[in-house]
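Note that one protein chain of the assembly has been removed; the remaining protein chains are unaltered in position.
When the chains are written out, they are named A, B and C in that same order, and each has its own residue count from 1.
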Amino acid sequence: MSKIKKDYEHTFFGKLERWIAGENDVFYEDPEPMALEEREKKAGHNYLAYLEQIPDVGYSYEKAKAYHYIYRILTVLMGVFIVGTLLYVVYFLPPFGDADNPVNNEVSRRYIEKGMEETGAVNIVAGMILDYRAFDTFGESNVLFIAASAVLLLLKAGDGAKTAKSQKEIGMKEDVILQRVTFILSPMLFLFGIYVILNGHLSPGGGFSGGAIIGGSLILFRNSYGYEAIEQFFTEKTFQNCTLIALGFYCLAKSYSFFTGANHLNSHIPLGTPGDIFSAGLILPLNIAVGIVVACTMYSFYALFSKGGI
Amino acid sequence: MLEHFLENGEVVTSVILFGIGLAALLLHKNLIKKIIGLNIMDTAAYLFLAAQGYIEGRGAPIVTDGVTRMDAYINPIPSGLVLTGIVVSVSVTALMLALTVCLYQKYHSLNMDYIIMKMRKEEE
Amino acid sequence: MLTAFKFVMFFGLIVCALSACLARRLLISVAIFMSYSVIMSILWVVLKSPDLAITEAAVGAGVTSVLFFVTLKRIRAIGEDEKHE
């Protein structure tokens, strides 16, 4: 009797009944444990091969497998469908590179013709993102900040679990050639980043690209000299304080500018002569603040990923 | 039709890339590939936007020699928007990679389906 | 000349995107993605947006790829730790 019942439970209708009764994954059975272990054994020490041989989900049930293939095919079809519809839409869009397109309207005219006069920035894009549309940019630096906080929360090794293993730097090797090259390259990269930030309103670049370059130079330095060397001047405390001061300044400065703007007050910020380093009102300080935030964030991303702590 | 597509090469490419990225984001079981797909999708959208700002025969939007006529420079707005977008996508990428590392620590796999299966097994 | 160059880049972008998604090894996939970003930043120079090009080169090709690499390294380290235990 019980055997019949057991057999029934493995048929489609038995499973359907159990599924209706609320068992979630009757169609989603485990792979045989032996097969799983064997596959891992077969992969041996070659890690990448191991990654590739991670077993497909153990749909021992044929229909679930079929469903899986249908899902794959449907997704490809969906991708093709989306590309097709978008291509069809592209056919009706305004032609590429034409000066009479709807996007080239009074807004861009004002940015180009009055931009330098109103914002003091020679680089029109910098003037646009840090003055005309500064609220977007404010949101953007907050995206970066919140992502950095989330990564910090996820990857920060617990304070109690500071064992040797969690402190171990990943992929650290003493390498003379690397150290020599870094010794020359890293300060130059750092300087170049500062140049890009300070000239953000005069030439291509600005806080984001310059900050990323500085972050890159810090990553390079850490990679060749190890985190002990960089810990002498950059710790988690530094990261937190720098980010707080830079973002806080950004927030206050922009609040001031928004408030005066909306209430039709004079903001009393001198614009200076366009073309000078010290010009363009708030754009230079804001670029510096953004640069600091981006540099700290980029470096801390790397540090958190490689060691689990800044 | 083909001629129109050839003239609008940037836009067509960006649309195709968008489709590839979206399919990879949905289809791939491997988390790293999913994140690469996400990045491809985002950059495709940015390429689309940047292509809209381009105007044949005009210069980059940086005032040179004090010329502030509209017909000297391309449209600066798409560049500004894309600049914002790039930073958003790098933040999201970092967060997803951090989640991947955490998932690998717990389940020793990068395969999303396998991870879900293992999680359900552990829960029972 | 420039048009031909652009079409080579479009082709390169699509090939890179496809092969980054289909490559069998993750490391290769990430490397291809890096070259995708570089091509993209060159394309932005051609589209007269130097701001974007410099940002994409620093952020997209630089930091994002480094993050991918360091993630792979971290995962490998975790995997090796598991094996030794």
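The rule is simple: a contact is a pair of C-beta atoms (placed from the backbone, for glycine too) under 8 Å apart; a residue touches a chain by one contact, two chains touch by 3 or more.
Operating definition for what follows: contacts and distances are computed from a predicted model.
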| item | value |
| --- | --- |
| Listed names "FAD/NAD(P)-binding protein", "Spore germination protein", "Multicomponent Na+:H+ antiporter subunit D" or "4Fe-4S ferredoxin", with the criterion being the UniProt name of the chain not displayed | "Multicomponent Na+:H+ antiporter subunit D" |
| Shown chains touched by the chain that is not drawn here | A, B |
| Residue of A:187, A:248 or A:270 touching the missing chain in the full complex | A:248 |
| Touching residues on chain B - with respect to the absent chain | 18, 21-22, 25-26, 31, 34, 38, 41-42, 45, 48-49, 52, 77-78, 81, 84-85, 88, 91-92, 95-96, 99-100, 102-103, 106-107, 112, 115-116, 119, 122-123 |
| Touch list for chain A against the chain that is not drawn | 20, 22, 85-86, 88-89, 92-94, 101-107, 110-111, 118, 131-136, 138-140, 142-143, 145-147, 149-150, 152-154, 156, 159, 240-241, 243-244, 247-248, 251-252, 255, 257-264, 267 |
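The rule we apply is simple: only the chains that are shown with their structure count from here on.
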| item | value |
| --- | --- |
| Centroid spacing, where centroids are CA-atom means, of chain A and chain C in whole angstrom | 14 |
| Overlap residues in chain B, where contacts from two or more other chains coincide | 9-10, 12, 16, 20, 23, 51, 53-54, 58, 60-62, 78-79, 83, 86-87, 90, 94, 97, 101, 110 |
| Touching two or more other chains - residue numbers and ranges from chain C | 26, 49-51, 55, 59, 63, 67, 71, 74, 79 |
| Chain C-facing residues of chain B, complex | 9-10, 12-13, 16-17, 20-21, 23-24, 28, 30, 32-33, 35-37, 39-40, 43, 46-47, 50-51, 53-54, 58-62, 74, 78-79, 82-83, 86-87, 90, 93-94, 97, 100-101, 104-105, 108, 110 |
| List of chain A residues in touch with chain C within their complex | 45, 47-48, 50-52, 123, 125-126, 165, 168, 170-171, 196, 204-206, 208-209, 212-213, 215-216, 219, 298, 301-302, 305-306 |
| Parts of chain C lying in touch with chain A, wherever the complex brings them together | 24-27, 49-51, 53-55, 57-59, 62-63, 66-67, 70-71, 73-74, 76-77, 79-81, 83 |
